[in-house]
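Every protein chain except one is present and positioned as in the full complex.
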Amino acid sequence: MINVGLIGFGYWGPNLARNFHHNPFMELAAISDFSEDRLKTAARFYPQTKLYRQADDIINNNGVDVVAIATPVSTHYQLAKKAFQSGKHVWLEKPMTETVAQSEELIELAARYGKKLQVDHTFVYTGAVRKIHSLIDSGDLGDLIYYDSSRVNLGLFQQDVDVIWDLAPHDIAILDYLMPFKKLAVSATGSDYFGTGMTSKSLLTIFMENNVVAHINVSWVSPVKIRQTLIGGTAKMILYDDLEPSEKIKIYDKGVELDYTKEDLYRINVQYRVGDMWAPKLEDHEALSLEVQHFAECIMQGHEPLTNGHSGLEVVKVLVASQESLSQRGGPVELT
Amino acid sequence: MINVGLIGFGYWGPNLARNFHHNPFMELAAISDFSEDRLKTAARFYPQTKLYRQADDIINNNGVDVVAIATPVSTHYQLAKKAFQSGKHVWLEKPMTETVAQSEELIELAARYGKKLQVDHTFVYTGAVRKIHSLIDSGDLGDLIYYDSSRVNLGLFQQDVDVIWDLAPHDIAILDYLMPFKKLAVSATGSDYFGTGMTSKSLLTIFMENNVVAHINVSWVSPVKIRQTLIGGTAKMILYDDLEPSEKIKIYDKGVELDYTKEDLYRINVQYRVGDMWAPKLEDHEALSLEVQHFAECIMQGHEPLTNGHSGLEVVKVLVASQESLSQRGGPVELT
Amino acid sequence: MINVGLIGFGYWGPNLARNFHHNPFMELAAISDFSEDRLKTAARFYPQTKLYRQADDIINNNGVDVVAIATPVSTHYQLAKKAFQSGKHVWLEKPMTETVAQSEELIELAARYGKKLQVDHTFVYTGAVRKIHSLIDSGDLGDLIYYDSSRVNLGLFQQDVDVIWDLAPHDIAILDYLMPFKKLAVSATGSDYFGTGMTSKSLLTIFMENNVVAHINVSWVSPVKIRQTLIGGTAKMILYDDLEPSEKIKIYDKGVELDYTKEDLYRINVQYRVGDMWAPKLEDHEALSLEVQHFAECIMQGHEPLTNGHSGLEVVKVLVASQESLSQRGGPVELT
Partner (left out) sequence: MINVGLIGFGYWGPNLARNFHHNPFMELAAISDFSEDRLKTAARFYPQTKLYRQADDIINNNGVDVVAIATPVSTHYQLAKKAFQSGKHVWLEKPMTETVAQSEELIELAARYGKKLQVDHTFVYTGAVRKIHSLIDSGDLGDLIYYDSSRVNLGLFQQDVDVIWDLAPHDIAILDYLMPFKKLAVSATGSDYFGTGMTSKSLLTIFMENNVVAHINVSWVSPVKIRQTLIGGTAKMILYDDLEPSEKIKIYDKGVELDYTKEDLYRINVQYRVGDMWAPKLEDHEALSLEVQHFAECIMQGHEPLTNGHSGLEVVKVLVASQESLSQRGGPVELT
């Protein structure tokens, strides 16, 4: 049995607790939170779990094998570092850390102590994203040309992160999993409409090798909720709509063909092709449950997690570069 | 009766011809096109209209009061200039010209010769955009904070203009009509996926005074057609979906409120408010028909057209700046 | 060249005229209408076509090979009868006649005079319905079990027919083409909400052999327009939504399986199976244009039209039985 100690029982922590609790290979051994109220709630649901006010009581706990960290991003680096030093595996919420150097150090620490590091990019474990991955793998889409996502809704203004740090990690992690091209530069624009110091709406462009481009639109000030991602290939294209109850992904047999045979030798003629649409049945599971199972297996079998520190680092690199580009009103910032 | 001579009977010209023909104050006096086939088609529909191969036969025609120009953008400046010099009013397709200087000169020529210049930004005359304008005018939306539009579909790759020059003029003209803030700078990113020298997908950001920002997403490589515009105010927000058959605009009684009274004096607390949605019945007319009538009235009554040279110039300025920003991968280009 | 004389230039007649005019094998030789205004409109569009006030001038016209009848249903029988007697082929709007006996007589007359009779059930010629037909033909759907259609909207109240005679013929003709089982009985309910003597909303059930049932919901008093048809097979099921711009038909790999192997021998266990969805690209043509071409070929090659008198008669039988059932508040009326 893998004993898990969870730090933080606020917004996302209860979901982690539930999934650790239900996993057959894991035991929810301990939970810490600075709030007495939250600990009372935890006690009601998990009477067998030890409860603490201090995170250190988890980190230094001999009965804990995995430290799961569901606290604000500003605390991620210190807590994870201490957990590795204390000989624990680490489950870390997204985004991984506040700086690139911190993420790099955590990767290095995980390696040094021989422990597993999983960054919780939940969407990578959804049936929809896994299906898209297998479609891309099969070559059906042809050459990939773009990723274009809208992730907008009203509200849930955060006080410690802006809309890019809040919503864009989902898309960057999905992008990194589905289209692992080298990322070259980032351009980001946006506005802090309310003078809070926090951007509440933003457009990101990620320039990648092979002329592939990702466009990401995130917003806290949209009257309607939209979760739509277009993935373009030269042979086929995908619409992934996470709000569709049953047909979350639609594959369009539509593409673009270049015609060099036209009379005008100096011009390439671009033509498009229109065919059927197809919506495959998707696996119906809770993504987080699958992710927890995956992490348990990585620990037991010594494998590397799918969304490990390198995956987390890629996301942080883009976020940090976006922040810089934002202050330059879209001026491109190189990723190195 | 206002006699109209139409230059160009290709993709859009026939729509102009039909609307000039049906307008009670206008007479479709002449059409020119270099294609014999197109002139044959024109003859079938308008047996009473004079047909020419040369544009000059329209421009120098004494029987013509208005020259309507529906030719590629590279020809707009020369044709319109000659038309003014020949003492005609001018109806000009969008985008107005290839350069800012050309647009400025045409505005100056119209003034010098005392003639009307209408740039055909058709969307400004739709029932939906006019309704949004009246809602904004009434103050119902509170302070305007953003414009965010997706105008994507598959195909219709143009050979003389890229996707920005093709699709973005619609949004820039709507923006200019609805939210006439001073435009400060433009950032644009995109990619020429097929090596044709033409960007086929692009993101634009227009920075305006008062911290207002417009985001515009245009694409020729989307498997699905989307025409969605979000307009955000502090009190209410609008979703304008041009593909909806009957409820093209939806007004959401949703907004954002700033709370300065919280215990934490150093932070502004942003809250959102959620209320009803309302979809007003819209006028049901062909926008182009209304636009033609508007131009006829401007000529007869000496008024300035709603989408005159200044409106066309605003669009060209943004397009030209976008082009420059595109080559700098999103680096901001100032508008002066 | 087949010369067509069209009787009636009201609501639907102009669509027929346009399609006869554009068909390469047909000539729109003559039009009659009792309204001077409509004849003026016809003259503007078809200056070469002869125009008459009296239908007899078409029927007795030596220059006419086909009489197309687009007048109220109460006149169909007399006009078509005279047309056959005058040696013409007949194109007849739906519904075919007011009574079963009239339809039977017209079938008999067409046979006696060796002329073709086409009843205009336009939906049978749409790309969507033809595709569904080929899917059913291929056996992919398994055994057909039901047809269920909603055809509702606001308005267009007719004064000479009720909502059943107005809207249900579309569904009955589609049903007859796609699922040609023997029809056994009809149950219809509805209400004349406004005391006009005309039912404005109705539910029809058509009982067919093999336990197959069709349900049809028609209404003139719905605030929203719906055109949705479900077609159920034991192996696959189809959703046909005529208002969808591009994906009008969706094939669901969903079905029902009977399990006789359960412990409880006295019960059949019904299970359902859920798989992918698929939306085929459809032919993109105007249905009426294809139908006109089909009729021209039938005349030239001596074939029987797809929607001939027997097709029209099936529809009339159901309409007449519905009327009787309606007066019995749903009591079943046998079809013989």
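All chains are identified by letter, namely A, B and C, in their written order; residue positions are counted from 1 within each chain.
Quick note on the criterion: contacts are C-beta pairs under 8 Å (C-beta built on N, C-alpha and C of every residue); 3 or more make two chains touch, one makes a residue touch a chain.
Here the structure is a predicted model, which is why all the values come from computation and not from measurement.
Of C:100, C:230 or C:306, it is C:230 that touches the chain left out of the display. Touching the missing chain, out of C:48, C:62, C:138 or C:159, is residue C:159.
Interface residues of subunit C facing the missing partner chain: 145-146, 148, 150, 152, 154-155, 157, 159, 185, 187, 189-196, 200-201, 203, 205, 207, 211-213, 215, 217, 219, 221-224, 230, 232, 237-239, 252, 254, 256, 258, 267-272, 274, 325, 328-332.
The set of subunit B residues touching the chain not shown comprises 247, 253, 274-281.
We adopt the following convention: only the chains that are shown with their structure count from here on.
Because subunit A and subunit B share one sequence, their contact can be compared position by position; here over half of the interface residue numbers appear on both sides.
The centroid of the Cα atoms in subunit A and the matching centroid in subunit C are 53 Å apart. Inter-chain centre distance (subunit B to subunit C, centres taken as mean C-alpha positions): 43 Å.
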